[in-house]
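Every protein chain but one is kept in place in this view of the complex.
First chain written, first letter: the chains are A and B, and each begins at residue 1.
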Amino acid sequence: MSLQFNIRIAKHRRTFIAIDHFEFPEQKVTFLFGESGIGKSILSKAIYGLLNPLRLDIHINGDSYPDYLRSARTQKFREAGFFVFQEPSSHLNPLIRLQAQLREGSLADAPGEQEILRHLWNHTPEQEIRKLLEVYPKPHRPSGGEKQRFLLAMAFKKLLRMQQEGRAQEGLYVFDEPSGSLDNHFRNRFLEMLFQRFRKGPFSAIFITHDYSIISEIYSRHADLREQIAFKELSRQDDRLVLQDFAPRAYLDWLKLEQSMETPPGDRRKPLLTMKGGYEIFGKKMIFRRNREEKGPDPGMLQIHRGEIVYLKAASGVGKTTLAKIIMGLQPCRRLEMRIGELAFSENTPRRVWQQQVWAKKIGMVFQHADEALNLNSTVQAVFAGLPIQPPLTPASIVQLLNELFEGTIEPAFLNQKVSLLSGGQKQRLNLLRTLALDTDLVLLDEPLNGLDFLSIQRVIAALKEKQQEGKAILMISHNEEIFEAVIPVENSYYLDFAGGV
Amino acid sequence: MRKKLLEHISSIILVSAIFLVLIYHFHSGYRQVQTRQDARIAPYLALDFIDYDDPLHKALLKESLNIFQPGQEPAHEALIRAIEAYRAAQIAALTRQQRNLQGLSFSKLGQLSGMYVNFILVYLIVMLLTYYGVQTLAVLRFIRLQQNRESYLAELASFLQRRFRDQPKTLHLRDLRRAAALLGKALLKGLLYLVLFSPAYVIAYSFKTRFDTDSIFFMVLLGVISNGLLITYAQKFFTFLVAESRKGYVQTAIVKNLENRYNLNAAGGVSLGRVLNFRKRFPGHVFQHIFINARYQYLATIKEQASFLITGLVIIEMALNIQGHLCYELMQNILYRQYDIVLTIILGIFLVVKGTELASDYWQYLEARRYDNEGMG
Partner (left out) sequence: MPLLAQLQTIYQRKDQLWLLIWLGGTLLLWGWNRLFLNAPALARVETGFANTFIIALLVILLSAALGWLSGVGLYFLEKAGNSLPYLTLSFLLNIIRSIPQIVGILLGYILITVQIQSGALQRPGAVIPVIAMVISLFVFLEISDLVRERIAYYRKRDFYNAMQVCGIPEWQIVNREILWRNSLAHLFNKLISIFGVTIFLLCSIDFIISVGLSGNVSSVNLPATLGSLLAKIDSKQDILAIGHVLTHPGYLPRLFFEHLQGITVAFLIVFTLLCIYKIANGFARRHEL
């Protein structure tokens, strides 16, 4: 049996989401892939009954949205189900303590809270968890990963209660990017609990994600449930959305066949970037290790040469993005000992030195959230305006640049397209291209695969390989370890860690 | 907070010092010669056959000068104006003497203090009433929005449309009653809007031309309902409510199955008693999440609201010419050029604004401190 929906969503009489067959099997866990911004979240919210009929004109299976919301099935989805939203920071009330938020509404008398928290916070002392419960959620405390786990804990409390009442099958459980803020360790703890509960009694769940490495985890540790798990991918075809089956094997095979990006031979006496002995930030000493297990007292040295690709890993919340900002002079830190080419930098170097000597000249950086990094109110062409490139980019050269990462032939009219109207994947590729256009020797990439579908991932990896072959050095920062471990030689990997370990 | 406190205190000290110097300067000026004659105009003032109160005489003087000294028309114009200015100053000085107005004295200061206390009292009462009114009106409007209710006129139009489509040939009294009720509500709402947007003096002069009795009650009433204060800040609070209702945490509250209906007094809805309560709480309802966040944002606008209110009260006191009130005194003293008193009153008003800013910043600081987990491990 499967749940089938025909959905139309319009605003100001303009239909912006239309799909004829949005369907997924009942009493199974469906993993839903697709590039960000394509409509996975809004479709899931529509069927769960979370959209506002006053703001959007919605029709589901021919019914108006108010009628759909009144239907017995939708009411049961909501009464017996749960929705874990992405962006955990904005989904917790900043003016109510976490404990109160974990115990209100249908969660008030739900059982198993302690066990759930203990499982999701593996190894964390009980006292620490209790302290966290007393906190009002603020941007930096609890961390993104902790907030994410609180939202997951809510879902599990509800699930446990419904399973005890024998109503879990009536509900719909939606997990929207639930592992976006979790490192692999905590993601796997969460998956373990999800499948543990599923084994106790099946329920219908939609799991929206861009994390293709989940496939490997399922195939290796939860293979017994392969029949109860479906993989689907949402894509756009001629202005309509299409939901198709995704073959997990395609990903696993690509991973196996992908060639490692070996450093071409060259002069290794003049590194482009050297960071000696780590640095200190927010009162914590940070160091580089060559592998996760190494626990030596001497901090390692991060060094990148021309034509080299270096992969920097770290547990979630350790500060990978902060390190990228330190290298770019955007985040002050203590005990900095860094060289960019011939220039030496310390904690006392003023920001203007980076502005005059480094930005867009020696290093280019791609920020992780394209939605924030780009001006959504500008046009595609305007994204490239103001870049210090000689001669300045012409529309023809921008089209040529876009062709590197965009599918099909780019029409000149695309240059006048508003950035806000592009899909998440298109924005991310535009974000990448703006920096690549600068033609700097070193490119710093912070989560470049964020929000991309499988096809775009392959295209971006191919483009990066090409850049590397041209002699560019790349510092890759990503939590997507499975993919980058497959394409970056192990000797080029660094592990960022607290001096005393986590 | 320390930085803000320092900023407020330093501006209080600096501005007060400047004002005190100016007050002293103007006050000591009264002991000197009240009016000085400009040597340029002295010969013309000595011509006792010219009546400078008569516009015809002034025009004749100007014309004569233009004829006998051609090409100096602007200078003659300036001369006439200088004579007028001198005479105005002379009249003001004379009035001061006649009315025994000798600037700031201890008895005057005592009188002003009484008026000042009165002004602050009215201000505090109006502030409290608008604080309550703003939140209550905004919550009621938000509930109406959530109920998806149309405006009364739109409701009337769709009622008539439905009525004539379903039963085109019959007309019942109850239909007429319903249509009349909707029309009446629409008119009443329109009228209420006009009242809430009326400047205080438009409302006040619709009822009276002199204001001397019940003035405090009248000022409080006008302060609350007029000048657009209540409606502007109710709209602000309403905007905060709408903005907050779109935030992610509200969706989390919904999926936790908190009550999410907005029918007044219905099961699972919002109780009218709670809406009308001074301390509004909506336990077990999604609206509690929305309300506390909107209220937190509203705290930041209280300073601005207070400043707007003070402007409104000053307008009311000045425009209605209510004797014995601070701003009436301000106007009178501008008229008689007693600038030491004028500056004293303005300094007093400045201190009220600063006091409010201080109190509001401190209140905000206390709230922020609580929610920023300060004092926790």
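We adopt the following convention: contacts are C-beta pairs under 8 Å (C-beta built on N, C-alpha and C of every residue); 3 or more make two chains touch, one makes a residue touch a chain.
In this text the structure is predicted, and so the values were computed from the model without any measurement.
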{"item": "Chains on display which the left-out chain touches in the complete complex", "value": "A, B"}
{"item": "Option from A:Pro125, A:Pro265, A:Gly283 or A:Pro388 whose C-beta touches the chain left out", "value": "A:Pro388"}
{"item": "Selected from B:Gln111, B:Thr136, B:Thr239 or B:Gln364 as touching the chain missing from the view", "value": "B:Thr239"}
{"item": "Which residue of A:Trp359, A:Phe406, A:Phe454 or A:Tyr495 touches the chain not shown here", "value": "A:Trp359"}
{"item": "Touching the absent chain when the full complex is considered, from B:Ile120, B:Leu140 or B:Ile346", "value": "B:Ile346"}
{"item": "Sole residue of A:His119, A:Lys325, A:Lys427 or A:Arg459 that reaches the chain not shown, by the stated touch rule", "value": "A:Lys325"}
{"item": "Absent chain, residues of subunit B that touch it", "value": "7, 10-11, 14-15, 77-78, 81-82, 84-85, 88, 193-194, 197-199, 201-202, 205-209, 227-228, 231-232, 235, 239, 307, 310-311, 314-315, 318-319, 321, 328, 331-332, 334-335, 346, 349-350, 353-354, 357"}
{"item": "Contacts of subunit A with the absent chain, listed as residue ranges", "value": "12, 325, 328, 330, 355, 359-361, 363-365, 367-369, 372-375, 377-378, 386-388, 431, 434-435, 438"}
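Note that only the chains that are shown with their structure count from here on.
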{"item": "Centre distance in Å when subunit A and subunit B are each reduced to the mean of their C-alpha atoms", "value": "50"}
{"item": "Contact set on subunit A toward subunit B in their complex", "value": "45, 48, 50, 52, 54, 78-79, 81-83, 85, 87, 90-96, 101, 104-107, 131, 134-136, 138, 141, 151, 154, 158"}
{"item": "Subunit B to subunit A touching residues, read off their complex", "value": "145, 148, 246-249, 251-258, 284, 289, 292-293, 296, 370-373, 376-377"}
